[in-house]
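Excluded from the complex is one protein chain; the other protein chains are retained at their positions.
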Amino acid sequence: MSVRIRVERRLTQPVWIEAFIPLFSIVMALVTGSIFLAVLGAPPLQAYNAMFRASMGDWLGIRDTLVKAIPLMTAGVGVTLAFKMSVWNIGATGQIIIGALATTAAVRYVYVDNRFVMFWLMFLAAVLAGGGWAAMAGYLKARWNVNEIITTLMLNYIALQLLYYFVYGPWRDPASLGFPMTTPFPPAARLPFLGTGRIHLGLIIALVLGVIFWLVFRFTRWGYEIRVMGESPRTARFAGMDYVKNVVLVMFLSGAIAGIAGMGEVAGLTGRLQHGFTAEYGYTAIIVAWLARLHPLTVILVAFLIGALHVGGEVLQIVMRLPLASTQMLQGLILFFILGGEFFRRYRIRFHTGEKE
Amino acid sequence: MKKTIVLLLAVAVFLFGSNAFAFDPIPEDELQVGFVYVGPVGDGGWSYMHDLSRQAVEEAYPGITTSYVESVEEGPDAVRVMETFVRQGFQLIFATSFGFMDQVIEVAEQNPDVVFMHCSGYRTAENVGVYFGRMYQARYLSGLVAGSMTETNTIGFVAAHPIPEVIRGINAFTRGVRAVNPDAVVRVIWLYSWFDPGKESEATMALVDAGADVIAMHADSGAAPLAAEEAGVYVVGYNNDMSGYAPTRHLTAPIWDWGVVTTRVVGQVIEGTWQSENIWWGMDAGIVDLAPFGDMVPEEVRTLVEEERSRIVNGEWDVFWGPVADQDGNIRVAEGKRMSDEELLSFSWYVQGVEGEIPSN
Partner (left out) sequence: MDVVITILAAAVRSGTPILYATLGEIITEKSGILNLGLEGLMLMGALTGFSVSQLSGSPWLGIACAFIVGAGISLIHAFLSITLRANQVVSGLALTIFGTGASSFFGQRFVGTTIPGLGRVPVPGLSDIPILGRVLFNHDLLVYISYGLVAFLYWFLVSTRTGLNLRAVGDTPRAADAMGLSVSRYRYIAVLVGGGIVAVGGAYLSVAYTRMWTELMTAGRGWIAVALVIFAIWHPARAAMGAYLFGGVVAFQLRLQAAGTSIPVPLLMMLPYLLTIAVLVFITIRQGKGILFGAPGSLGQPYFREEG
């Protein structure tokens, strides 16, 4: 008598599995996290409650979370687009920075004292610069099959050095007593806020982009082609699809969207470019895109949840007096469990009793 | 012209921005004080020193509650962190990096009942005070030591970012070096990073290779002193006493004690006497000082430093009183003149004795 375990790929994924598994993973992560919190001497339920209340418990919390989530949503949609085609654009960070630089350049060099005109000038600048930046990697991949993971990663560092160059050099605000930051943007170059909080126009842009690309992938021929090229380049070639052209195009769009995220951060929130602008969340956007299983609308939701995790983590520091490190470990744990849970979504495990077959 | 006016306005705000405005007293056991750090408290440097000032508050006022958020990006995140503090009922918030400036003002406008103290900035409001220390005074004294100890007459300076605060420190240090040793020169390496121990260590070795036998620093980790110890050259630390990193080579270090400010401000908030002010205290207040001398520093150098220190503390003289010459020997500040605070705050040229150019100028 022996028990044999067999792993089988699920042929269909029932709705309850789709919903239940991620929830179960999160619960497991929270249970493990609570052991960890208890060891640190923080009552777990109280900690989770504080995290939830601060990030989603009331309108103020939701507002904070939304503001944090705007760039994650936007860049997440951009990354998703490239990933659909199996183009591994991990350069959202650099594209965000370039978008912010281009926005600042637009304000400096072609300023028009009209909110509407100025918005479109900044938008255009961010799109062209962010898109062009990413399209360079796209072109290298299309033309010579140069690995885009590396080129986009390298371009992140180059973008950061460019930022340093400009804020320390030609763009340094003479009124800032020599500190590395640009002149504050005039009011016409600021994105309008929606309502009382700091939620700015960028939220609408993110939502619109999410919906547009959901429609594109669902209903258009081009969207279908991109998916085919992502899943099976060979099939796509036989079907006569232009892989080369589309790699460049997809990278351009992906970078352009990340560039818009950069515009949102400087024109919407900070109102000037300064040294501390790091856009590390460009990497988080990759996690968002994957957790959302490359679904543009789910990206919006997941970005919100990741934003909540971040906002809640700060409250743990304030209320529970836990160091940042402990919330990072908690975040890592949650990701591990969700990743592990995916397995049970895609596969089923069967236990066979009896003699060996 | 327009830019000049803006600059003057900024300086005017810095200098005369105090407003009379009364806040209600807050009982000690009800007061919650929040700290916002730009780096991890475990950086052993800037944020670490600010966390010591938080602990100083807890020691001085046992009934008080303090809390901090570390590694906060200078941007939108800072706004949210400060708003969260306010929402949790914190009535006093210390924001401890220059890059939080706009964000402090933004949150302070929305929350006029909460007191904000911003370290190293220049924008104030009725409920926003700024604080900083005249670190350059301590740097000058450390320069006297370095200038006395060098034999190659080349001194290396490992510097983080080319901003006025750091340039001012290099200049003050160099003035100290040249006061005792007119032949010595100071060479600067810019890291373009506040925090990269590997690079700080490598920069130290590069300076040693270039002939430096004393290393000074303005960066946030102890990597430079460690590298200096290993290379067998003297080192002047920064932030706190770094002799632990270089037991046989540590001459001294210009150090911060932010607790002098934080405990005072907390006391005022408890009493209800706090008013917005620009704190730019010097050595007399104890916010900056020199770490204890290493054994190798000879008696006459110690005596000299003591004399100079008392001249500064008593207000008889300060580091940037004329004559001050720039790198080419041109007198920028004539004898009998003094550099004003606004000139010090926007320092963008090297004094005589520094080699090289300031980047992007």
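Chains here go by letter, A and B, matching the order in which they are written, and residues are numbered from 1 within each.
We take it that a residue touches a chain if its C-beta (ideal position, glycine included) is under 8 Å from a C-beta of that chain, and two chains touch if they have at least 3 such contacts.
Remember, predicted model here, so these are calculated numbers, not experimental data.
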For this session: List the shown chains that the missing chain touches in the full complex.
Result: A, B
Problem set entry | Options B:35, B:245 or B:274, residue touching the unrepresented chain | B:245
Problem set entry | Which of B:223, B:236 or B:287 contacts the chain that the document leaves out | B:223
Exercise. If the hidden chain were put back, which of B:40, B:267, B:286 or B:322 would touch it?
Worked result: B:40
Problem set entry | Selected residue (touches chain absent from view) among B:189, B:217, B:283 or B:324 | B:189
Problem set entry | chain B, residues in touch with the chain not shown (by the definition above) | 40-44, 48, 156, 187-190, 192-193, 195-199, 201-203, 205-207, 209-210, 212, 221-223, 226-227, 230, 244-245, 355-360
Problem set entry | Residues from chain A at the interface with the omitted partner, ascending | 6-9, 88, 90, 140, 144-147, 149-151, 153-155, 157-158, 161-162, 164-165, 168-169, 283, 286-287, 290-291, 323-333, 335-336, 339-340, 342-343, 346-347
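Criterion: only the chains that are shown with their structure count from here on.
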For this session: Would you pull the chain A residues touching chain B in the complex into a rising list?
Result: 54, 60, 64, 67-68, 164-165, 168-170, 172, 174-181, 184, 198, 265, 269-272, 274-278, 280, 311, 314-315, 317-319, 321, 323-325
For this session: Name, in rising order, each residue of chain B that touches chain A in their complex.
Result: 3, 6-7, 9-11, 34, 38, 40-41, 67-71, 73-77, 79-81, 83-85, 87-88, 90, 97-99, 102, 122, 161-164, 167, 192, 342, 345-348, 359-360
